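Apart from one protein chain that is not included, each protein chain of the complex appears where it belongs.
We just call them A, B and C in the order they show up, numbering each chain from 1.
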Amino acid sequence: MIKITEKAIDVQKVIETASNLGAGAVNAFIGTVRNKAKDKNVVWLEYEAYEAMAVGEIRKIIDEAAHKWDLMGWAVSHRIGTLKPGEVAVVVAVSTAHRKASFEACQYIIDNVKAKTPIWKKEVFDDGEEWVDARPVANANN
Amino acid sequence: MIKITEKAIDVQKVIETASNLGAGAVNAFIGTVRNKAKDKNVVWLEYEAYEAMAVGEIRKIIDEAAHKWDLMGWAVSHRIGTLKPGEVAVVVAVSTAHRKASFEACQYIIDNVKAKTPIWKKEVFDDGEEWVDARPVANANN
Amino acid sequence: MAMRYTLKTFGITRDILGGKEVAFEMEGVKVSELKSELMLRFPEMKTLNSLFIAVNNTYAEDDLVISESDEIALIPPVSGG
Partner (left out) sequence: MAMRYTLKTFGITRDILGGKEVAFEMEGVKVSELKSELMLRFPEMKTLNSLFIAVNNTYAEDDLVISESDEIALIPPVSGG
């Protein structure tokens, strides 16, 4: 399951989707909205995705991971829209026969989802807003 | 939260207990009962714990992890009693500011819980039963 | 002959170009030419950490030839998760 959604993510459901009777290990990564960024208070975040492409890019990453490790189940869900601190932005869950592979595969997937998937977030502070990582830090507040 | 329980583990609740508003990352490991072991069908598992000591040993492991990484939240729940394939035997969840530490800390905790905590499991097959890892493999079926 | 492309914008590129889908006319037919022309007309694009072009939902190489009917998207630095 690959899902880009405006609705709150049901973490339990993502984990269940990734589970498998033959698997002994499930690893889940849950990315949540922090209440601080660059020492400023985060009021909310805005996420947007190029949805058609994002799903395809995540599928490529999953295929790579399934090739490197013996994935018995997997699920990725990414939220878009307006998110408040504490809310869940992304969940990646994988199941494997043994635990080491579950950690490695899950980390591979979230690292690549963050690096390659066309999804963007804007941090909205008390005193301004900023597209994350768009510009070098020195120009970030221009 | 450290819990040794005969009741089904509420995975979502363990994850929520480990979450923290200042954290951007939660990693959760879920150990489930496989339907196969040593190429035989697992009918059920029996888990038992030396409870008073197990809680203390897990606490030491958490303290070590909190010292190595900056844990913002954590929770460990281990099931005991009779478990069927597919059921959740253990959940470890930690939250940290950034994702790399969440993977490392969670893996450290589950690796050590498995190696050091006085909890035992017996695999019950169609044709016999066996305390896991109790004896060298060559003697396992004596 | 000038070509008329339709550009989908995301993140900071939407703020810079001022629209979700922007008509863009230019003589060039390659991804590299599109990038140069964007930097020329919108100098703020040069301040970004990176800019990729996706054509029909796939990251495109610089020498890919684009046509008016392609789905062309501007991909500024991603920051999901």
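As a working rule, a residue touches a chain if its C-beta (ideal position, glycine included) is under 8 Å from a C-beta of that chain, and two chains touch if they have at least 3 such contacts.
Being a predicted model, the structure only gives us computed values, none of them experimental.
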Quiz item: Any idea which chains on screen the missing one touches?
Solution: B
Quiz item: Of the listed residues B:25, B:90 or B:105, which contacts the missing chain in the full complex?
Solution: B:90
Quiz item: Which parts of subunit B are in contact with the chain that was left out?
Solution: 31, 47-50, 52-54, 56, 78, 89-90, 110, 113-122, 131-136, 139, 142
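Note that only the chains that are shown with their structure count from here on.
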Quiz item: For subunit B and subunit C, what's the span in angstrom between their mean Cα positions?
Solution: 49
Quiz prompt | subunit A and subunit C, separation of their C-alpha mean positions in angstrom | solution = 25
Quiz item: Residue numbers in subunit C touching 2 or more other chains?
Solution: 81
Quiz item: Residue numbers in subunit A touching 2 or more other chains?
Solution: 31, 110
